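Once you've had a glance at the structure underneath, I'll fire off some questions.
Note that one protein chain of the assembly has been removed; the remaining protein chains are unaltered in position.
Coming up: subunit A.
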């Protein structure tokens, strides 16, 4: 593999030195373009992994997150940053913009990508997407449909899935 571009090195270093709360991305030792990513479900979202009615207390104090933790894989293609990173949920998630295979529907990962975006910003966007599902632009049509028709049921399922898959 060609030498790693400066940009990727810098991003990796920065992700390690100044981590974003609730997000971690660690490259594979044998392939520095391949990252193991984990994202904490955002607070007050169905993916936080708590009963929404329970008043939230600071969970980050101990730096141990007890809520839902979603695993993703991220790959930086050769022409990164001209093209966006390839990214996919490994943890099963019930979300109108994420399909069964974990693929994500997010504009910045597609048409709205800009080389000025980084791994960090992309992961924040994904985290934000968890907090604000957009059933109008669905990737998983059935989930989106239910979200629209029975939002509470859908959210309950999402919480259910989070507890089952993201909190083990």
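Following the convention adopted for this analysis, a residue touches a chain if its C-beta (ideal position, glycine included) is under 8 Å from a C-beta of that chain, and two chains touch if they have at least 3 such contacts; residues count from 1.
Everything that follows uses one rule, which is that contacts and distances are computed from a predicted model.
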Can you work out the missing subunit's protein name as recorded in UniProt? Choose among "Cell cycle checkpoint protein RAD1", "cAMP-dependent protein kinase", "Ribonuclease" or "DNA repair protein rad5". "DNA repair protein rad5"
Just name the one of A:30, A:79 or A:152 that touches the chain not displayed here. A:79
Of the residues in subunit A, which ones touch the absent chain? 5-7, 10-11, 79, 81-83, 112, 114-116
